[in-house]
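Heads up, one of the protein chains got dropped from this complex, but the rest are sitting where they should.
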Amino acid sequence: MSAPEPRPIRSDIAWSTSDRVVVHGHDLPDDLLGKVGLGDFAYLVLFKTLPSPHESVVFNSLVVALVEHGLTPSALVSRLTALGAPESLQGAVAAGLLGLGDTFVGTIEGAAKICQSLPDDGWQRDEALLREHARTIVDGSRAARKSIPGLGHPVHKPNDPRAERLFEIAREQGFDDANERLFRAIRARAEDATGKVLPINATGAIGAIASTLGVPWDIARGLGVMARAIGLVGHVLEDRERPLAKPVWNDAEARSTSHRS
Amino acid sequence: MSAPEPRPIRSDIAWSTSDRVVVHGHDLPDDLLGKVGLGDFAYLVLFKTLPSPHESVVFNSLVVALVEHGLTPSALVSRLTALGAPESLQGAVAAGLLGLGDTFVGTIEGAAKICQSLPDDGWQRDEALLREHARTIVDGSRAARKSIPGLGHPVHKPNDPRAERLFEIAREQGFDDANERLFRAIRARAEDATGKVLPINATGAIGAIASTLGVPWDIARGLGVMARAIGLVGHVLEDRERPLAKPVWNDAEARSTSHRS
Amino acid sequence: MSAPEPRPIRSDIAWSTSDRVVVHGHDLPDDLLGKVGLGDFAYLVLFKTLPSPHESVVFNSLVVALVEHGLTPSALVSRLTALGAPESLQGAVAAGLLGLGDTFVGTIEGAAKICQSLPDDGWQRDEALLREHARTIVDGSRAARKSIPGLGHPVHKPNDPRAERLFEIAREQGFDDANERLFRAIRARAEDATGKVLPINATGAIGAIASTLGVPWDIARGLGVMARAIGLVGHVLEDRERPLAKPVWNDAEARSTSHRS
Partner (left out) sequence: MSAPEPRPIRSDIAWSTSDRVVVHGHDLPDDLLGKVGLGDFAYLVLFKTLPSPHESVVFNSLVVALVEHGLTPSALVSRLTALGAPESLQGAVAAGLLGLGDTFVGTIEGAAKICQSLPDDGWQRDEALLREHARTIVDGSRAARKSIPGLGHPVHKPNDPRAERLFEIAREQGFDDANERLFRAIRARAEDATGKVLPINATGAIGAIASTLGVPWDIARGLGVMARAIGLVGHVLEDRERPLAKPVWNDAEARSTSHRS
């Protein structure tokens, strides 16, 4: 049997000729390099258009807030992987990214989905309706025994200072605050229902504001992935200068089997 | 045997209290969010200090130039991985990053190593000495039958427009051009020796300019890793809208075993 | 603030002293090496006990059937990754494994979940009840517009020869065939309802038989992961001897942007 005719394929992200490189319709060397920062270029990658100055401030603040969250499991993973494969920085960063799943960065997705799944009934301009939606969301989550993505933090109480500042930046830049008000109503309802202090955390604010910017919820996890890759390079670097992964591993190994020897 | 006492460990990248988050000594909510773009924050991650305005322009141009290189093997890998595991955007991006090894992004590392391995003999101010070093590098590579990292491109001839623009930006911002002149001398020597057109490519220019900025060569690969994570998110997005991975796979599968059926 | 006391941790998988290595209670050098094959050792890892001879035959056949599925997206991914990072075989295999998600190997999980989610009402010995469950499963999937995991194959029609042989092996080794009969009833109902030929495919049979062996459904994906790691090493090897990834990439790159140049 002869090989079948290949099917047509097409990509419109980038193309080049001998003396040109074009990305999303912009000449890379002439119109982007030296003129556009990394955050604005990331916006171009997601939205296929460059941001306005207001969009740029807000988008950059969202991704900056996601780069570095301290010694997370992902940071430990990148450091431990570099211990075994020091020749492969890409492997160490990739390993760390693999932990950005449902538990951590997936909450951005969940928070964005909440904002983007509401009916188009004008709740943005109707506080009573907004509160009703908030009540439905909280009560539904409680009935299903699920936590609400974007609420709660073990350290930042009563408020997560990053979330508060991100909301403020979005307002300063003239963006509609409906998603912020929605999350504040969700928080109030959840605190009433549980008696706990449940701050809107950074991923909650990011999911809400990303929705305002127009990031589809099923892509929202990508903000965390692209930002954290930067932070994980930093953790591999610090581990070269001041080893942390090796003592953590050695201690864990010794302690986990000390009952046997 | 009782478990041993854990050894002290320490990280200085970030720390937080109930109402503060500090990254590399800067208050994240108050001093960074809304004020610092993603590229400058990446500079902070690498250098532990924020860039000057000149450093900012140059550093952002380097990483922007690395985000998107078209339908590379890495881009295909991320798209193919999303086909099998659509639930895991982090897995698709991580898979794509794993191809940023010795062949592609590793050439940044190689180019930077060339610049950073020269003796401290004042070659930066002595053209004859600079040309002598260039000759040694080229002749050594040819004797070892190795290609010179950062030289040559299948499409961009006689010059890679990205490399030329990046060098120009670095000069415009007032940076020393010694590493650029070194690479131009290496190129001239290599073209003389081989009779081929060997443009300084983007990774060559990035390795040279990153060295001028003070990026240690054994970290230089990290510039490509952090930048490409952004671009790979974009390829997964385009593949959702206009599937390319599936026809590429189907065609390859059908054609690769068509001699058997 | 002083560092808190570490919490106790414990692993019972393996431990060692200067002259002993013990895995799941067995002396590795004396009792396992040279006596136990890789498949039986994998069974030990999953079940914490070695298999009986019958369990060994069936378990080995399940994982053997998962090692190699031809030029899958995962195989292409491992080959493409090795192109960019030839220094990192572990990276190439890891990249390929990342595509073993919901679309492909996840169907083992789905098929196993079907078997393990039925009520404990004696359906295994009551054909009418079994058919009723099959009907509920098929009709529920159709109402939710979801495909049934483990049914259907683009090439193997009317039957997937691997699935048929795996069921036969399980019966030959004396295992209960209730899960096989359940899947045959599901198939019959689905074919009646759709008018299509819907063979039980390899992952369907594996999910069913793994359930009979006692593999919890939320671990069933692990069978595919451990087996496919072996197969992906083979694809990287073949690509070194007879390059396939490079022409696939070059063709895709040229064709995907040919409308622009």
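For clarity, chains are labelled A, B and C in written order, and residue numbers in each chain start from 1.
Everything below uses one rule, namely that a contact is a pair of C-beta atoms (placed from the backbone, for glycine too) under 8 Å apart; a residue touches a chain by one contact, two chains touch by 3 or more.
Bear in mind the structure is a predicted one, so any value in this text is a computation, not a measurement.
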Using the definition of touch stated at the top, determine which of C:105, C:118, C:138 or C:151 touches the missing chain.
-> C:105
Full-complex contact with the absent chain, from A:13, A:100 or A:115 | A:100
Hidden partner chain, residues of subunit A it touches = 3, 6, 8, 70-74, 76-77, 80-81, 83-88, 91-92, 94-96, 98-106, 244-245, 248-249, 252-253, 256-257
For subunit C, residues touching the missing partner are 1-4, 6-21, 23, 28-30, 32-34, 36-42, 45-46, 56-57, 60-61, 63-65, 67-71, 88-91, 93-95, 97-101, 105, 155-157, 159, 161-162, 164-166, 169, 172, 219, 221-222, 225-227, 229-231, 233-238, 242, 244, 247-248, 250-251, 254-255, 258, 261
Since one chain has been left out of the picture, which residues of subunit B touch it in the full complex?
-> 6, 8-11, 14-15, 17, 22, 85, 87-88, 90-91, 94, 98, 251-252, 255-257, 259-261
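Definition applied: only the chains that are shown with their structure count from here on.
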Relative to subunit C, chain with the most remote C-alpha centre | B
Report the chain closest to the protein's overall CA mean, measuring from each chain's own CA mean.
-> A
Distance from the CA centroid of subunit A to that of subunit B, rounded to the nearest Å?
-> 23
Once you find the CA centre of subunit A and the CA centre of subunit C, what distance in Å lies between them?
-> 31
Averaged-CA centre spacing for the pair subunit C and subunit B, given as whole angstrom = 37
Listing for subunit A: what residues touch at least two other chains?
-> 6, 8-11, 14-15, 17, 88, 90-91, 94, 98, 251, 255, 261
